[in-house]
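With one protein chain held back, the other chains of the complex are shown just where they sit.
Labels run A, B and C following the written order; every chain starts at residue 1.
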Amino acid sequence: MKRIENFKSIIDKYEIIFFDAFGVLKTYQGLVPGIQKTFEYLEAQGKEYYIVTNDASRSPVQLAESYHKAGLANITPDRIVSSGMLTKEYLGLKVEDGIVAFLGTPESSHYIEGAGLHTLPVSAINSDNIDKVNAMVFLDDEGFNWCDDLNKTVNILRKRTIPVIVANTDKAYPVSLADVGIAIGGIAAMIESIIGRQFIRFGKPDSQMFMFAYDLIREYRPINKTQIVMVGDTLQTDILGGNKFGFDTVLVLSGNTLPKDVENRITSTGIVPTYICDSAVVELDELGF
Amino acid sequence: MKRIENFKSIIDKYEIIFFDAFGVLKTYQGLVPGIQKTFEYLEAQGKEYYIVTNDASRSPVQLAESYHKAGLANITPDRIVSSGMLTKEYLGLKVEDGIVAFLGTPESSHYIEGAGLHTLPVSAINSDNIDKVNAMVFLDDEGFNWCDDLNKTVNILRKRTIPVIVANTDKAYPVSLADVGIAIGGIAAMIESIIGRQFIRFGKPDSQMFMFAYDLIREYRPINKTQIVMVGDTLQTDILGGNKFGFDTVLVLSGNTLPKDVENRITSTGIVPTYICDSAVVELDELGF
Amino acid sequence: MKRIENFKSIIDKYEIIFFDAFGVLKTYQGLVPGIQKTFEYLEAQGKEYYIVTNDASRSPVQLAESYHKAGLANITPDRIVSSGMLTKEYLGLKVEDGIVAFLGTPESSHYIEGAGLHTLPVSAINSDNIDKVNAMVFLDDEGFNWCDDLNKTVNILRKRTIPVIVANTDKAYPVSLADVGIAIGGIAAMIESIIGRQFIRFGKPDSQMFMFAYDLIREYRPINKTQIVMVGDTLQTDILGGNKFGFDTVLVLSGNTLPKDVENRITSTGIVPTYICDSAVVELDELGF
Partner (left out) sequence: MKRIENFKSIIDKYEIIFFDAFGVLKTYQGLVPGIQKTFEYLEAQGKEYYIVTNDASRSPVQLAESYHKAGLANITPDRIVSSGMLTKEYLGLKVEDGIVAFLGTPESSHYIEGAGLHTLPVSAINSDNIDKVNAMVFLDDEGFNWCDDLNKTVNILRKRTIPVIVANTDKAYPVSLADVGIAIGGIAAMIESIIGRQFIRFGKPDSQMFMFAYDLIREYRPINKTQIVMVGDTLQTDILGGNKFGFDTVLVLSGNTLPKDVENRITSTGIVPTYICDSAVVELDELGF
């Protein structure tokens, strides 16, 4: 574990950088100040990067648009790997036909739609169509009535022995400096415990997320794990998952892990990043790089 | 473990009978057919009984009224011991002043009110009064907006280091032959996991529930544990709790545990009742008892 | 929560003091220096006390002897309430005959023996007597071969649907300044998870422990919960359990909870003692009390 002063030296050491989104590139207030310089430097150096996120609430196209609006103009949808993409792949491989019931916004469901599958919100499931429900997906904590639709979800799953996919494993997420929101991963864990089943969870720290991104790269170029570094703000997801997959890892202190807690948290969890850095912002000197 | 044909022989063996409510005396359809005869027989034999229930949604007075309406005219409020009563005792002993925030219906909150304490629904907590919140109680799954108030609860508990009481430990409860509802115990477990704290849980199988009822009796008469039997439909609450406290136990098959599953469930959980009986209904012969 | 300088003022406020043993009266090095003065003061003031301990490795008589040897001459066996005593009560009420198999030293088993019951170490169970095994008790981490007897325990429990009692719920205990030992509570949790059953656990924070002591007192004098204070060094057992039962509680910093961690631990667990005090040692002024 090494303290790094300038994130620039991380970029210089690796071929490809994986970034977590929330707490690394943006916070509840918008972009992390100065993060544009990091992407300028990546571009100037011809380094590749991917944004590897547990956010299944929107498609990569929509996520990229939100970065453009915020001022990161260069991020294209093909740079974004989300747990929603693993859900889409799973449904394509394992569910042949029928209805995929979901909890989430309409936007979150559009891009998991595929050939032969009909996505319907849980609220639209009834006694006429329940027998055609062949999968259930937890996508987002918004877009449905919690009381009505969570009770309905429990009862659909008691009647149908079908795969259940949780596309975002986080239990909570920050909504302001002081407050958090309950995430769909926390809600899914409650339902899992009530009906006594084990759901399929995509999203960091699960390896399949890293493998999906790693495979995307290997389709167009040779690479090995030592040439990639994972940058994240959360020990239990980004760093644990990156370490386990075999990547080097950087813990940044711009999100979930505060500078005053970092030592304690590493000791108590036993999760050790390769590097610690204040943020993923590149500090450029005046004469260029 | 002995199979008993007629619940009458159970009553004959013990001084005091403890009944679980849901699945033993009533179901989602109303009273268990014939259960009136059991209470007639108890009365005729001069046997005492208590209803020991995880239901904190209403006061003993309101619960007794609901039995009267259903046709069990003799059940008086002093025969009912609920997890809500332990909550009330806890608040009286351990919380001196300030606000008790709660999740549940207004009815559920009325009877936990006490000297010096002001009960307020979570929806009424704001930046002006949050500093006076000295306890949080989970009472019932109804009476609040799940999305708004559960998110609010998480954030209140992140700001206030206060005791949290879960007055009903059940995760789900039956609402029809086919369907269940998510109970406040399941919701509380989700919040517990999100904020990483351990809440105070009253309600079976916790011993404090049995002790509360046992103490009520000892105030007016001498008794020992071998003279009391606990009758319930659920291995994990009624039977486990009763056994642990030292009571004999009767599993009835009119609720949660179906006749076809009983053997399997006992073997897999390792929770063994003293007796098994189809129901708590006393079958009386034609010539009287 | 109030910081208290001198433990004397705690004694002055209550009728009866409950002490945890390890971390409060003694550590791995022997008695807490100066703790004799506390017992002198208790005696001088005519205050009652009980030692409420999760230690089921020895009988109250043996535990009292160990205090005498260490220099606390006044502690009599009737002042000691251990989780082993609840185990003995349970077996007396709920197991009529046959063999009680146990993990622990011979000493730990002697005093759970009772009328009609034969206690045998797990190592002595074989195909001839397994059908008579009617209960299993986890008493102590010493006195058996871990590999042989833990494997044997798993297989006995797969063959016999019997109650399993864990007489010490602690997962680990300190053996030196730097090192801990795995406690029988940690071992029991492993077996529980392997065979998928829920064992009966006595010992703090479980209420039944506090009730047992409370009942002992009420047999010879009237008392109510506000007149008793529980003194302990561990938030998750002594303080959580004492609070839940309705007692006032004192966290002392001579054991498990270090002065530098106390604030953090209270905030992160949400378990709040009534008082915090450096130790349970009474500081007497020169002129007597």
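Here is the rule we use: a contact is a pair of C-beta atoms (placed from the backbone, for glycine too) under 8 Å apart; a residue touches a chain by one contact, two chains touch by 3 or more.
All values derive from a computational prediction rather than experimental measurement.
The absent chain, not drawn in this view, touches the displayed chains A, C throughout the complex. Screening C:I4, C:L93, C:I182 or C:L216 against the full complex identifies C:I182 as the residue touching the chain left out.
Residue-wise, the contact with the chain that is not shown comes from A:T269, picked out of A:S9, A:Q29, A:Q45 or A:T269. Checked against the hidden chain, the listed residues A:A44, A:V175 or A:M211 yield one contact partner: A:M211. Looking at A:N54, A:N168, A:N243 or A:T257, the residue that reaches the missing chain in the full complex is A:N243. Along chain A, the points of touch with the absent chain fall at residues 89-90, 93-94, 157, 161-164, 195-200, 206-208, 211, 225-226, 236, 240, 243-246, 266-272. Chain C residues in contact with the hidden partner, per the touch definition given at the top, are 145-147, 150-151, 154-155, 158-159, 171-172, 178-182, 186-187, 189-190, 193-194.
Here, only the chains that are shown with their structure count from here on.
Taken chain by chain, the contacts run in an open path, each chain touching the next and the two ends left apart. Centroid to centroid, with C-alpha atoms defining each point, chain A and chain C lie 45 Å apart.
Mean C-alpha positions place chain A and chain B at a centre distance of 41 Å. Shared interface positions of chain B, i.e. residues touching 2 or more other chains, are not present.
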